[in-house]
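Yeah, one chain of the complex is gone here, protein chain that is, but the others are all in their spots.
We just call them A, B, C, D, E, F and G in the order they show up, numbering each chain from 1.
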Amino acid sequence: MKEEIVFAGFGGQGVLTMGLILSYAGMIEGKEICWMPSYGPEMRGGTANCQVTVSDDKVSSPILSQYDTVVALNQPSLDKFEDKLKSGGVLIWESTNISKGPSRKDITSIGIPAAEEAVKMDNPKVLNMIVLGAYLEAKGVVKFDTLKAALKKVLPERHHHMLPLNEKAMEKGVELAKAAKS
Amino acid sequence: MKEEIVFAGFGGQGVLTMGLILSYAGMIEGKEICWMPSYGPEMRGGTANCQVTVSDDKVSSPILSQYDTVVALNQPSLDKFEDKLKSGGVLIWESTNISKGPSRKDITSIGIPAAEEAVKMDNPKVLNMIVLGAYLEAKGVVKFDTLKAALKKVLPERHHHMLPLNEKAMEKGVELAKAAKS
Amino acid sequence: MKEGYELIYERPKSLIKVHNHYCPGCTHGVVHKLLAEVIDELGIENETIGVAPVGCAVLAYDYIDVDWQEAAHGRAQALATGIKRMHPDKYVFTYQGDGDLAAIGTAETVHAANRGENILVVFINNAIYGMTGGQMAPTTLEGQKTSTSPYGRVIDDMGAPVKIADMLALLPKTYYITRQTVADVKGVRAAKKALKKAFEYQKAGKGYCLVEFVANCPSNWKMTPIQSFEWTKENMFPYYPLGDVKTPEE
Amino acid sequence: MKEGYELIYERPKSLIKVHNHYCPGCTHGVVHKLLAEVIDELGIENETIGVAPVGCAVLAYDYIDVDWQEAAHGRAQALATGIKRMHPDKYVFTYQGDGDLAAIGTAETVHAANRGENILVVFINNAIYGMTGGQMAPTTLEGQKTSTSPYGRVIDDMGAPVKIADMLALLPKTYYITRQTVADVKGVRAAKKALKKAFEYQKAGKGYCLVEFVANCPSNWKMTPIQSFEWTKENMFPYYPLGDVKTPEE
Amino acid sequence: MAKGYIEFDYEFCKGCELCIQACPVNTLVLTTKMNKKGYRLVEDAEGKCTGCASCALVCPDAVITVYRQKKAS
Amino acid sequence: MAKGYIEFDYEFCKGCELCIQACPVNTLVLTTKMNKKGYRLVEDAEGKCTGCASCALVCPDAVITVYRQKKAS
Amino acid sequence: MLGEVVIMKGNEAMAEAAIRAGMDGYFGYPITPQSEVIEYLAREVPKRGGVLLQAESEVAAINMIYGAGGAGARVMTTSSSPGISLMQEGLSYIAGAEIPCLLANVNRAGPGLGTIQPGQCDYLQTVKGGGHGDYHLIALAPASVQEMFDFVYLGFELAEKYRNPAIILTDGALGQMMEKVELKDEKLPKPDISWASTGKGKRKERNVITSLYLQPEKMEVINHNLQKKYKEIEENEQRWETINTDDAEYLITAFGLSARIAQKAMDILREEGHKVGLFRPISVWPFPKKGLSPLLDKVKAVVDIELNAGQMIEDVELVNRGRVPVKFYGRMGGMIFSPDELVDFFKKEVL
Partner (left out) sequence: MLGEVVIMKGNEAMAEAAIRAGMDGYFGYPITPQSEVIEYLAREVPKRGGVLLQAESEVAAINMIYGAGGAGARVMTTSSSPGISLMQEGLSYIAGAEIPCLLANVNRAGPGLGTIQPGQCDYLQTVKGGGHGDYHLIALAPASVQEMFDFVYLGFELAEKYRNPAIILTDGALGQMMEKVELKDEKLPKPDISWASTGKGKRKERNVITSLYLQPEKMEVINHNLQKKYKEIEENEQRWETINTDDAEYLITAFGLSARIAQKAMDILREEGHKVGLFRPISVWPFPKKGLSPLLDKVKAVVDIELNAGQMIEDVELVNRGRVPVKFYGRMGGMIFSPDELVDFFKKEVL
């Protein structure tokens, strides 16, 4: 098993955290992982992304040129990474923020109105968790329970009261992905 | 023609100036020259020397391992350089300061009581000029007039009133060298 | 423009019309604007050379329409010295943060000031290393939390917040040293006057002028811009009191 | 010793009995001797670490019988900070010239002082770069001729002589800063007391102490030692007045 | 009171709200409109602007141009 | 006046004359004697030494040891 | 027994390792992309003991290291390219005075202020002596977060064994990326510091830390001693990794991050039937000549891959001495080649 994925969006949308939770989940399940962020003077907005590899074998290059999965939370990210998705790969995109979805036909495209759902859940910040849930549903790289355990590891102790909300968001994402696929 | 020589003594005795005057004299007569001082934290006394080459041809190494002539103004200098005089070379030494003259027999040794003479001339500072005169008499590398011209070049303008005294000192040196040789 | 109305305020010409990279509500933006206004008003845009620091203002040259040089971290005043000595008739200013000016650049600052270099130093004191993500600066206040003083600055261990302006004022050749703010309208007006004065002094060959801004860094202070200015007033002003530190004896 | 006589003064034990490289009549020799006396009297020769500068005192470690480190030019107080932070129970002092401490080492000096490092800084202000043969120092007086100010120091061009001790006194964490001389017997006695006090403060954990010596450099000033001390009194003392610059509020 | 009006160069606005705070007549409000960068925009909601330019002076992004009714001459 | 005497560690002397200047009773003089390094040496020529140690205190080369007659106890 | 396994950034792994290895003191100055080191320590050191000081500059930091290291403490500093340049004088002093200490250069792309993106363009500075005089740093080039952790231990060990500064040459990508790390739970043994300047204490002989010997005769002895030590290190401490070199017809040489990317390119090429192997220097000084030289008798060509304009290739060529052609592929300015890019280069220029 080897999954190479990029999470991309605006700085502040929590794409780095998505990658991190997935990495922890991979670790918990005994897999090899590598999480590679873009970095820069991101203090001032702009875009951010992380490339994550989850694999049974040791990860060689942390730099990827093509991805099994692309997760895009805004238009520039989609535009930038659509081309780099492998043929037959999965593209998960946030359909509230992104007006122009993917144009490729050789891929599985899953648009998720996560921003809208997050507002409905009274917390725009859980957008990323919804999308992460959707991703899990689409690719099933780790077990859902493992993802929850990983979330707990990544979330600082003082925010643990937010766990249920975030878990709910992930579940929502699973649901939305199922709907989108069918 | 090539003359390789070292002038050595205490810091303050004016050995660097001796070398410099000879170098200028060489230049005036159209020769190639190279003047290489020892340097270091000499501010605080200690010994000083300069190696001078005067030659018809371009000078290659400024660093010499053997000398045609050694001029030593104190005991440590004599002790250090006696061995490095070429066989048949000339060793000129200040005999007031140096109690133990050279022991080599394959060289020409010229001891000059320049310090004593300088005191007689009421200016201990001209010691070096006396020895320089002696050197010239011994080796005749340049003309005496050239040496005088060189002296004028080396002595800062504001000290030009000292020219006659210095010239007299050089003449004294010539005289003493003649006496020593004979 | 509506009929019967007159223009009261517009974007200064020397402020290049591009998006800047500063965070919302950051002092850097206001000070850039003031500099551009003063340069416009004095009409010196063709005779001015700016020296940008390494710090959040590293790209200042993208925003103000004069010639610039980008210095190494802390060395802006050494560059400015080099420039001004070659072009004594040009206006030369540096634009520096607290880390740049008062930590790594301490020697260059003290000695440019001591030589009385005829330059203007614009000093943005936001009590933090903005660009690198919020580490402790020499001017960070006692108890202030930063990423390298996560439990608050401890003076006994990390030193006291440095009032560099006061130290420089001691040097006989510094001419005009003043501490300003842009945290409110009054401050902005006063600050602009100070900057203008400094350029005028430079023209008159008076020597070293330093205008310090008691500034903010909403992002690394983790506050809204409005909160950040409130914090400035409550915490920074008592330690870094506004006003002239040294004025010319005229 | 003659019968019926008692010993009044002898060479301090901690002053290693070797020839030093200092010029006749140079202040460095006297200050070394005083340090050795104080170390002897306090009995701290086994708990003291000296930091030598780059300057005429570069070989200070050959003369005073304690452990030493030789710093890079200007960085003695950075070294001392490193040492003291690792060995807070040891006595740490630096010994620095004016070029070392107030030119290239300005940042290290200001920030060690600002942190209130619990060290003693012995500062030999001879208004010149002695070791390198007499170039202008930051403390060189106005009009003073040196090899790099052959027509005299011009303040407008080369800056004013820096009173670094006064600047450091402004920093809240400096504890004891004093200006001393060894140009006469009275001065020697006072200076020794100052050094001793500084070590005692260090023991008590009081922090940064600096003892400045208004010193001489007969060789590069091109004077006899006696002339040099006369010149010191006439020219240096008015600009660098003797006495305490900052004393503990006890 | 003089009458004034202001124009915003909205694409430069970062929604920092400093102008709102600076306005002596409290006429500025944060709207729900956004510019391309996603910052919420400010408006003279109450139309009470006097053209004092306070907002413009404190604006870090030089977003605001200020006009005022000419005095009758 | 107390009576004193001084000893010189002559090889360390550099003939700087600071001791001569420091002596309150002007008893020290520069002689024509020299040490190995060529420095002219100082002596208590007049024998007036009081053992005040001034000369020793100012000597940069720690050349001088000072003794003084014990007070009758 | 397996140690605790966590996920960490490379920079954090270095900081955590330093604490665990028994670092006494850290002196440093923030700079992207390595400020996480001092930030991590600022959180942990107050809880777990030790000394941490944010210096006023890199010049001050390296001289604090010089002082603290000379006083026998196990000390470390980290920085990135411009900051490392400022340390060159201090490093030369430290090497000359034979003070053990550990540095890391989290390389960003230069020259000048450049960018904060990763680069390997400080290779020559690191291995040929960026400072003045004849000296060497022991230089280790990790290629994973685990190695970032492990080489802190190794760096301290080698530094103390040889009384020589050691440096971890890594880059912004390795500093920022996260991987699994197996933590060690052991403190390194206290080294012999009888040479250090700690106050004489009960010692008879004084200790003086210096790099100054005015007499050239003495200084030359010091130089000879240093060179003897360097020879010994070259003899004992060459480290490298080889992958698929047994049957390799083509050899890739690459260090650090580049080697990771090259490995994937190699895998792709192997899948397509090309016999490609990888030689990764782990110690970049001493350069692992022993490991590389025999391979050069067996392969048809070498491709040297670096994130710079071609620096380590000089060391490869010095070992090669004209035996096989050596091609170079590099990216600069913070750009990173992808595995595909390397495969393309291979196909176009080498095969």
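Please note the rule applied: contacts are C-beta pairs under 8 Å (C-beta built on N, C-alpha and C of every residue); 3 or more make two chains touch, one makes a residue touch a chain.
Keep in mind that this is a model prediction, so the values were computed, not measured.
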Omitted chain's touching partners, listed by label: B, C, D, G
Touch with the omitted chain, as defined above, among G:Glu220, G:Asp246 or G:Glu349: G:Glu220
Option from G:Phe27, G:Tyr40 or G:Tyr93 whose C-beta touches the chain left out: G:Tyr93
Hidden partner chain, residues of chain D it touches: 54, 58, 70, 72-74, 103-104, 106, 129, 131-133, 135-136, 138, 147-151, 157-158
On chain B, residues whose C-beta touches the chain left out of the figure: 20, 23-24, 27, 32-37, 39-41, 59-66
Contact set of chain C toward the excluded chain (per top definition): 45-49, 51-52, 58-59, 61, 65-72, 75, 78-83, 85-87, 90-91, 107-108, 110-111
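We adopt the following convention: only the chains that are shown with their structure count from here on.
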Chain C-chain F separation of Cα centroids, rounded to whole Å: 61
Multi-partner residues of chain G (each touching 2 or more other chains): 32, 53, 56-57, 59, 214
Residues of chain D whose C-beta touches two or more other chains: 22-23, 107, 110-111
